[in-house]
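After this line comes chain A, so read on.
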Amino acid sequence: MNIQDIANKLKTDFSESVEFLEDTLFIKVKPTDWLEISEKLKNHDDFKFDYLMCISSYDCGDKIKYGVAYNFKSTSIGHELEVRLEVSDDESIPSVVKLWGSADWHEREAFDMMGIKFDGHPNMKRILLSDDWDGHPLRKDYDTPEYYRGMPVPKDKTYWE
Partner candidate 1 sequence: MNSIIDSLLSLLSFTGLPYYILVVVAILIAGVHIFLLMAIFATLAVYFERKVSAFMQDRLGPMEVGLVGFKGGKKFWGGIGQTIADALKLLTKEDILPNDADKKLMILAPFIIFMGALLTFIGIPFSEGFIISDFNIGIFYVIATSSIGVIGIILAGWSSNNKWSLYGAMRSAAQIISYEIPLGLSILLPVLVVGSLEMSEIVAWQSEHRWFIFHSPFTFIAFFIFFISGLAETNRTPFDIPEAESELVAGWMTEYSGFRWAIFFLSEYASMLIICMLTSILFLGGWLSPMTIFSIFPDNWLLLDGPIWGVFWLFSKALFLIFVMMWFRWTFPRLRVDQLMHLCWKVFIPFALANLFFVAILELIFL
Partner candidate 2 sequence: MSKQDKSIIKAEEMVLNMGPQHPSTHGVLRLKIHTDGEVVSKIEPIMGYLHRCFEKHCENLSYEQVVPFTDRCDYLASMHMNHAYSMSVEKMLDIELPERVEYIRVIVAELQRIASHLVACGVFGLDVGAITPFTWALRDRERILDLFEMLCGARLLYNYIWPGGLSHDLPPNFIQYTNEFLDYFEPMLKEFDNVLTENMIFVERTADVGIITPEVGVNFGVTGPTLRGSGISHDLRKDEPYSVYDKFDFDVPVGKGIMGTVGDCWDRYWVRMREIEESVKILRQAIAQLPDGDVHAARPKKVRPGKGEVYSRYESARGDVGFYIISDGKNIPYRLKMRSPAFCNLSVFSEISEGWMMSDVITILGSLDIVLGEIDR
């Protein structure tokens, strides 16, 4: 099924949450209905997206919203799908850990790098950075801290030359 058909099928049940713009390759979903939509994407016979390939987080650029892109594939039917959700700092996205096990670490990485919160995740800790790091590095307005536990974070070579 191509992306237009998938979008139309989803819109029949979740018309306010699902948005598909022409000439794009992704579907935009609102976080409120995300749990039901993802459950339908995994289990419904038309979709059967059992393989969550990647969860990427991105910065929308306006310092307000941050987005998450889910890439799905179905191993039985063979079609692919990209779903995007955009939230601001005070909203959070429901976690899909119970449906796809690969979401576990990918969501932790999205939280670690971009600061997006996921509800219902069993172990929401930083994964790549140490637990007491400040800030979320992949945001466009991120400033590296001056010191980390008393060690200077080198911005240029004058620190060690």
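Operating definition for what follows: contacts are C-beta pairs under 8 Å (C-beta built on N, C-alpha and C of every residue); 3 or more make two chains touch, one makes a residue touch a chain; residues count from 1.
Regarding candidate selection, all candidates are chains of the complex that A comes from, given by their letters.
Worth saying up front: this structure is predicted, and the values here are computed from it rather than measured.
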item	value
Which of 1 or 2 touches chain A - same complex, any copy	2
For the chain A and candidate 2 complex, residues of the former touching the latter	25-26, 50-54, 56-59, 61, 69, 71, 75, 82, 100-102, 104-105, 113, 126-130, 137-138
